[in-house]
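Working notes, beginning with the structure itself.
All protein chains but one are shown at their positions in the complex.
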Amino acid sequence: MDIRLGDNQYGKAETRLVRVDRHPDRHEVTDLNVSTALSGDLAATHLTGDNSGVLPTDTQKNTVYAFARDGVGEIEDFALRLATHFVTNTPTIRRARVKIEQYTWERRGHHSFVRGTGTRTTTATFDGTVRTVVSGVDDLVVMNTTGSEFHGFHKDAYTTLPETNDRILATALTARWRHESADNLDWAESHRETTKHLLEAFADTHSLSLQQTLYAMGERALRHRDELVEVRLALPNKHHFLVDLSPFELDNPGEVFHAADRPYGLIEGSVVRDGATDPGLAWW
Amino acid sequence: MDIRLGDNQYGKAETRLVRVDRHPDRHEVTDLNVSTALSGDLAATHLTGDNSGVLPTDTQKNTVYAFARDGVGEIEDFALRLATHFVTNTPTIRRARVKIEQYTWERRGHHSFVRGTGTRTTTATFDGTVRTVVSGVDDLVVMNTTGSEFHGFHKDAYTTLPETNDRILATALTARWRHESADNLDWAESHRETTKHLLEAFADTHSLSLQQTLYAMGERALRHRDELVEVRLALPNKHHFLVDLSPFELDNPGEVFHAADRPYGLIEGSVVRDGATDPGLAWW
Amino acid sequence: MDIRLGDNQYGKAETRLVRVDRHPDRHEVTDLNVSTALSGDLAATHLTGDNSGVLPTDTQKNTVYAFARDGVGEIEDFALRLATHFVTNTPTIRRARVKIEQYTWERRGHHSFVRGTGTRTTTATFDGTVRTVVSGVDDLVVMNTTGSEFHGFHKDAYTTLPETNDRILATALTARWRHESADNLDWAESHRETTKHLLEAFADTHSLSLQQTLYAMGERALRHRDELVEVRLALPNKHHFLVDLSPFELDNPGEVFHAADRPYGLIEGSVVRDGATDPGLAWW
Partner (left out) sequence: MDIRLGDNQYGKAETRLVRVDRHPDRHEVTDLNVSTALSGDLAATHLTGDNSGVLPTDTQKNTVYAFARDGVGEIEDFALRLATHFVTNTPTIRRARVKIEQYTWERRGHHSFVRGTGTRTTTATFDGTVRTVVSGVDDLVVMNTTGSEFHGFHKDAYTTLPETNDRILATALTARWRHESADNLDWAESHRETTKHLLEAFADTHSLSLQQTLYAMGERALRHRDELVEVRLALPNKHHFLVDLSPFELDNPGEVFHAADRPYGLIEGSVVRDGATDPGLAWW
C-alpha cells in the first residue's frame, strides 16, 4: 500500500521545573516550563509498535529534573545541554528541540518573591552537527496612548474604516530572535538588552501602521545586537475603539475607549540581517 | 401555584473601559473591567415579560462610558458614583452593586506603558441608604522558598503526607478588605499600603501552616490600617514537590521541585476587627 | 488586640479522579473533579500554627481516591459519603462541603469514549446533623435563533438600545437545584429529567426578556420534579449583533450576526417552591 510515515516528533511537553539556589545571603529562584521534542529513526514504533528505539517521554522529564541538580544557569545553556544529551546518548534520535519558558520573579526579601510580567523563552535545536538558538519573549503587553496614525490605506467596496491621525496602539508582544551562533554568549545580557530595544522602539516610533512599528522594533534590535541575525514578531492589534458619546451630548476628545477582545488585527513579520547564517532547523 | 421568584439581579458584566488623561507632560491610562448588577422591583419582567421596570444592560454599559467622560478617579469613587446613580435615578432599582477590576500599567515614556501584575479590585454597593466598599487585589502570585513548615497535623488511616520542616510556600493571592465607611478615603493610599502589608506579612511570617500565614496577613493589614474592619483571603496552596532524584544517584537538598497544577490546597478565611460595623450588603 | 478569626474553611480543590468499572460486556468511565472544604475548631492553626486539629488536604485527596475503590455511584451519593466521613471521623471538623464536577463521556465502543458537552455538578454539605444536596449543570451552551423579543423597557438619558421583536437568544447555562432532602433519590433520573425540563423550557418559551426565560426554566423544573425546592440560574446573555451590511448595499434580514465576547448581560435569579425546607448550609 502506498501510504507511508511522514515527518514526526515526540516528547514531553510542559515539565514544570522550579529550582532554588540557596545562597547564604539570598535565595535565587528559577521557574521554568520545559518541553522536549525528539525525532529520528522512529518508524518501528509507528508501524509495528516496536518501542526499542523510543526513549520514553517520562525519561525525558526525568532528565530535565536530574540535569537541574547541577544548576540550570541561563535557559539557552540548559536547553542546549538537554538537546545535545538526547541526540548524543540515544541511538535512534537524530534531532532534538528543547523549548523553555521562564517566568519572572521579583525579589521581595531574602527568600520571598512576587511573580512579574513577561515570559522569557528559548528554543534550542541540535541535529547532531549544528546547534541553533532562538530566544524571545511572550506576553509582554504594551500600549501607546498616542503617536499612532492609520490612513492612506487601500480602499475597496468593503472598506468603511475611517482614517485616523491619533489612535491607541496596544499589543501583546510575541518576539523571537535567532542568534548567529549557539556558542558561548552572555545570554542574560543579550535577552535583557534585546527586550529593552524592542520596548524602546515600540515606545519611540511614531507609527503610521503597526507594520511600521514591527519593522522598527526588529531593526532596532538587529542594529544594536550583533549576535542576532533575525527577529520575528507577532503583534496582535488590540483594538481600542473611541466610544461615541454624542447620544449623551458629550464629546470624546480621545479619552474614553472600549477595549475590544475579538476580532483583532494580527501583524506578523520578520526582520533579517543580510548574509545571515542559514537558519537550518532553528525555526523548525 | 406555589412557586415564586426568589432573589435576583441583572446587569452588564465586563465592560472594558480604557480612559486616557492627556496631561501636557504625560498621559495617564486607566484600564478597567466594570460589572454592574441591579436588583429591585423586577417581578414583572420575570413573570410576564413586562420590561417597563428594566433599565437595559446596554444602558448600564453606556452609563459606564458616559460617566468616564468626566474622569474616573479612584475606582472606589467611580463604583460608588455609578451605584448611587442607578439606585437614585431608576424607579424600580433598590440595590446596585458595581464591581471593578483595574489592570496595572507601568510607565515607559510620555505616553507608553507596559502592563504589570496584580489586579486592583473594588465592589461598591448601595441600597438607597447605606454604601459599602470592599476593595482588594487578585492574581498576585507570591512564593517563599523557605521559612515554611508543616507538621504535627492530625493523622488518620488515609494520611500519608510526610511532615516537613522546610518547604516552598507559593500562592496566588485573592484578598478583599472591607472599609468601615464609604466616606472619602484616600483610596489609592489605602490600597497601596494594605497590599504592602499583606505582602510583607507573607514574606516575614515564619509559617507553620498556610492558615497561620493567612491570619498573619489579615491581622497585619488590620493593625496598620484603621479604615479596615475585615480582611478576607483565599489562598490556593500551589504545591511544589521535591523531586526524588535518588534513582539517578543524586541527592536533592531542597533545590529541584516539580510545580504541580492540580489538585491544590485551598485555604480561605476572614480576619475581623471586633466591634466592626455591620457588613450589610458588603459581601452580598 | 481586638482582632479575631472570622469564618474559615480549607480543603483540597480539584482532585481529578477517573474510575473505570470493568464489566465483561463493557467498561464504564466516571470522570470527576472533586473539591473538599472543611470547617470547625481550627483557631489553633491560624493563631499559633498548632496543626493538631488539621486533617491535611493531602489526606482529603487520599480519601477521595480510597473511597473510589468501592465504586463511586452517583456523584451525590459519593459527595455525601465523603462529607459524612470527614465530619464523623475528624474530631475538630464540624462542617464539610464536597463539590463534584462530572464530565460527560459518550460511548464509542466496548471501552472507547468521546467526551461530550455539559458538566454535571453537585455540592453536598453536612454539619453533623443536616445533609443538603444541591445539584446542577455547568457550561451547557444553548441558542434560539428566533422567538426572542426585547422592548418596552425603561429608558433614561443613557439609553440608546433599539427595541427589537426578533433577536438571537444565546446563553451558557449555569443551573443549580436544591433537593428537599438528601435521602435516597434516584439522582441520575432527577438530574437527567431536570436538565431536560430546563432545556425544553429554554426552547419552548417565547421570550420577552431573558429574565422571563429564566423564570420559565426554573418554574418548569419545579413543576415537574417534586424532589426540588429551589432552582438558581445564572444566564450570561451572549449577545449576537445583527451586522449592518448597508454600506455594501446589502440588506440583512436577520441572517448575519457578530457574536460578541464582552461585555455581556448577566441575568441571575432563583425560583422557589413556597414552604420549602430551610436551606441551611445548602448554598453556603
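Think of it as A, B and C in the order they're written, each chain with its own count starting at 1.
Quick note on the criterion: contacts are C-beta pairs under 8 Å (C-beta built on N, C-alpha and C of every residue); 3 or more make two chains touch, one makes a residue touch a chain.
All of these numbers come straight from a predicted model, not from anything done at the bench.
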Candidate in contact with the missing chain, chosen from C:N51, C:T119, C:N144 or C:S190: C:N144
Option touching the unshown chain, where A:D50, A:D70 or A:D166 are the choices: A:D50
Those residues of chain A which, in the complete complex, touch the missing chain: 1-16, 35, 37, 42, 45-59, 61-63, 66, 89-92, 149-156, 158-161, 207-212, 214-215, 218-219, 222-223, 230, 232, 236-237, 262-275
Touch residues of chain C, complete complex, unshown partner: 16-22, 27, 29, 31, 62, 65-66, 68-69, 105, 108-109, 111-117, 140-147, 168, 199, 202-204, 240, 243, 245, 247-248, 250, 252-261
Interface with the undisplayed chain - residues on chain B: 157-158, 160, 247-248, 261-262
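We take it that only the chains that are shown with their structure count from here on.
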Two chains joined by the most C-beta pairs in contact, as defined above: B-C
Where chain B and chain C are represented by their mean Cα positions, the distance between them in whole Å: 23
Centroid distance [mean C-alpha coordinates] between chain B and chain A, Å: 31
Chain B: positions in contact with at least two other chains: 16, 62, 66
